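Just one protein chain is left out here, and the rest sit where they should.
Labels for the chains are A and B, by order of writing; each one numbers its residues from 1.
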Amino acid sequence: MAERRPSLQLSEEQQCRIQRLTAAQPTQRIESEGGVTEIWDERQEQFQCAGVVAMRNTIRANGLSLPNYHPTPRLVFIERGQGFIGITFPGCAETYHAHTTQRTRERSEEETQRGSGKDMHQKVHRIRRGDIVAIPAGAAHWCYNDGNEELIAVSINDLNHMSNQLDQKFRAFYLAGGVPQRGQQEQARQKFQNIFRAFDANLMAEAFNVPQEIVQRMQTEEEERGLIVIARERMSFITPEEKQEEWGRQSAADNGMEESFCTMKIRTNIENRREADMYSRQAGKLNVVDRNKLPILKYMDLSAEKGNLYPNALLSPDWAMHGHTIVYVTKGDAKIEVVGHNGQALMNDRVNQGDMFVVPQYYTSSCRAGNNGFEWVAFKTTGWPMRNPVAGYTSVMRAMPLQVLTNIYQISPNQAQGLKMNRGSQSFLLSPGGRQY
Amino acid sequence: MAERRPSLQLSEEQQCRIQRLTAAQPTQRIESEGGVTEIWDERQEQFQCAGVVAMRNTIRANGLSLPNYHPTPRLVFIERGQGFIGITFPGCAETYHAHTTQRTRERSEEETQRGSGKDMHQKVHRIRRGDIVAIPAGAAHWCYNDGNEELIAVSINDLNHMSNQLDQKFRAFYLAGGVPQRGQQEQARQKFQNIFRAFDANLMAEAFNVPQEIVQRMQTEEEERGLIVIARERMSFITPEEKQEEWGRQSAADNGMEESFCTMKIRTNIENRREADMYSRQAGKLNVVDRNKLPILKYMDLSAEKGNLYPNALLSPDWAMHGHTIVYVTKGDAKIEVVGHNGQALMNDRVNQGDMFVVPQYYTSSCRAGNNGFEWVAFKTTGWPMRNPVAGYTSVMRAMPLQVLTNIYQISPNQAQGLKMNRGSQSFLLSPGGRQY
Partner (left out) sequence: MAERRPSLQLSEEQQCRIQRLTAAQPTQRIESEGGVTEIWDERQEQFQCAGVVAMRNTIRANGLSLPNYHPTPRLVFIERGQGFIGITFPGCAETYHAHTTQRTRERSEEETQRGSGKDMHQKVHRIRRGDIVAIPAGAAHWCYNDGNEELIAVSINDLNHMSNQLDQKFRAFYLAGGVPQRGQQEQARQKFQNIFRAFDANLMAEAFNVPQEIVQRMQTEEEERGLIVIARERMSFITPEEKQEEWGRQSAADNGMEESFCTMKIRTNIENRREADMYSRQAGKLNVVDRNKLPILKYMDLSAEKGNLYPNALLSPDWAMHGHTIVYVTKGDAKIEVVGHNGQALMNDRVNQGDMFVVPQYYTSSCRAGNNGFEWVAFKTTGWPMRNPVAGYTSVMRAMPLQVLTNIYQISPNQAQGLKMNRGSQSFLLSPGGRQY
């Protein structure tokens, strides 16, 4: 809670005085050699209210997303594919060395004659479909698709987080490449900048102790390459074992924040856990990645949930206590209802695969899956998400004494008992229909 | 400190560039079947500066304040009467069951035949005159007056707290009832909304698995009932023992925040402690409820103090280091002097029972009780309140070396010694007159 920055801006949107919520598609598209970057319109009132910028990166096979950092914490969901991500922190040990393909191995041998021979670098993480990846503000990172299908990564950037002492405009600082000039990309060019381009080339050459021609390569924003490039050969990396990461998690708790960033786990899978956090045979299942499962989220104050509703199943109406919710539809469709602070319906729409929408903090919303079921990932602007369902086993109705219910609704004890108990042991994942009271 | 949200708003009021502080009375009044809700004008510059909304709820005997939640932490002082409060948290155990009167017992027996028979619900807390009650943001709560006199609860809502990611307008989300239509209540209707009213009744009926007629009862905002209703019969509840609550406090410290909300103490008495935090035989006494006494205040970053000055006794001029102070006069009267950031008197007025006023953080204020003494409760926008008195035993004068005082004020060592020591062992509670140097 302490890590969130308030919405004190003046505009009605930023103050969440929203008149209407709508399922949104990305409005901006940047084509690069190795893939596509799509951005949802950050000026839309629902995203202004939540203080986030949402993007979807599609990286082609053998594509490499160029290293960059941003002033905001970013939470990523890997929707499809597999790859590697490198997130660098100054001062962390370079204790990993790359697998090398035959071709690069030969080069390595050349290098052996020159010096150390082995290429040491910081930890590289294997990422796979269903992963949630946490990228702290200011940490440079790159991503490589070593699979055969596209790697699709959907992410939100939290502009309101305390770690951002700049303003609430999204920007990314690139260590290579840049936005292609073609088309009407002026707006995108303002967001994605090569930090080396404006530097004095002499100073750079001296700082790195390399010839100026290499510095020129670093400063170039090549038309056709953009923000994602195609690697010249397939790359492979040794990635740490999960066990080792778990250990890192332990040590983080012991030694405080600084030491931990080097060893801290930055990813976990939200889909393939043996046991779902919430499972209903009739309704579906739900998994959460919060600050308990991925401790780095304590510092980033973000979390995610992945849900799956069976055809026509429901989510109980609920409100979120600790942050906004940004929902991205991964499969199927659903009817969503959101009621705002003025007691009127802000949304009562069907949402489909690829749609994104915001449910503001404290606003009550419900969801009914369509005939083909409904799957989604939700990002939350809190590391400690908490649903307050009004129906089901963990609901506010069950928490209240019967006498209170009979009096507030002027109903009989039997009716109140029904309100509390008719969903039996179902949590907020509710089976369709029901009427078996 | 980390939990407060800054006053970055644009208006002069919100920036605490106040020209004048005035004792204020509530300006808005909402009559309900079971009591009255009074609200101080949140647009008044002193409340804008402090970022709080103040209210006073008067609940008649057998009155039930309808369940609601708000996007702000709320700190409540029970000025009069007694009752029960239920604060619900999702996921906490329902381990309490209600006392039942004869009439409801019969109904319970009916229910026994239907199912579990026992009504299980979350903890209900006994509250009494002099209690400070902490209600976290987003937690639904209800309050019932089981006494014979009115239950009067004065409270402030901290709009600037980090847990509020919406805006700085106060609102309350009701799970039943609503503001009566009669009169010019439009403004109030915007603040107090029934969250169920706009929901699709079919979906609600399906979610709760109850007939639509019950849903209609939940969505109704009945004219005459309002925000507080009269219970059809007297209600009674088993409340946990104090000892158990103390244990909850222990476990909170051990296990972190999540686990603790279920067991955490949410109330403590600020009046009836055997020993006052500060006591002077000649001047009065003072009790504080801060994050040490009520650990939940660490997360809510609020605190309270209850003071009692004997006739004509004084509070040393002081400034508050960690937050704004919102004073509510409970008895007697006093002369209050506040000096602002521009070195001019912002207030030099007599305040009386029922008045409320703000002393902004870092501004120096003093207080002299009237001929009948002075009693007050002060809410503070920090969980760690700290007075910086200029006179008395714990004063900044005593903290400075004699030589510094002689030089800064160009006075003799004897005079400086007087400035430091003439109040002897009196703290910032100062006996009237004095002149015995």
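In this text, a residue touches a chain if its C-beta (ideal position, glycine included) is under 8 Å from a C-beta of that chain, and two chains touch if they have at least 3 such contacts.
Here the structure is a predicted model, which is why all the values come from computation and not from measurement.
Asker: Pick out which of A:Gln28, A:Gln168 or A:Asn348 touches the chain that's been left out of the picture.
Answerer: A:Gln168
Asker: Can you list where chain A touches the absent chain?
Answerer: 2-3, 5-6, 8-10, 64, 66-67, 69, 71, 86, 88-92, 94, 98, 100, 104, 107-108, 110-111, 114-116, 119-122, 124, 137-140, 142, 144, 160, 162-169, 171, 173, 175-178, 190, 193-200, 203-204, 206-210, 214, 217-218, 229, 231-233, 235, 237, 257-258, 299
Asker: Suppose we count only contacts with the excluded chain; which residues of chain B make the list?
Answerer: Chain B touches the chain not shown through residues 1-2, 4, 6-8, 10, 15-17, 51, 160, 292, 314, 316-317, 319-324, 337, 339, 341-345, 348, 360-362, 364, 366, 368, 381, 384, 386-392, 394-404, 406-415, 417-423, 430, 432-437.
In the analysis below, only the chains that are shown with their structure count from here on.
Asker: Where the centres are mean C-alpha positions, what is the separation of chain A from chain B, in Å?
Answerer: Using C-alpha averages as centres, the distance is 38 Å.
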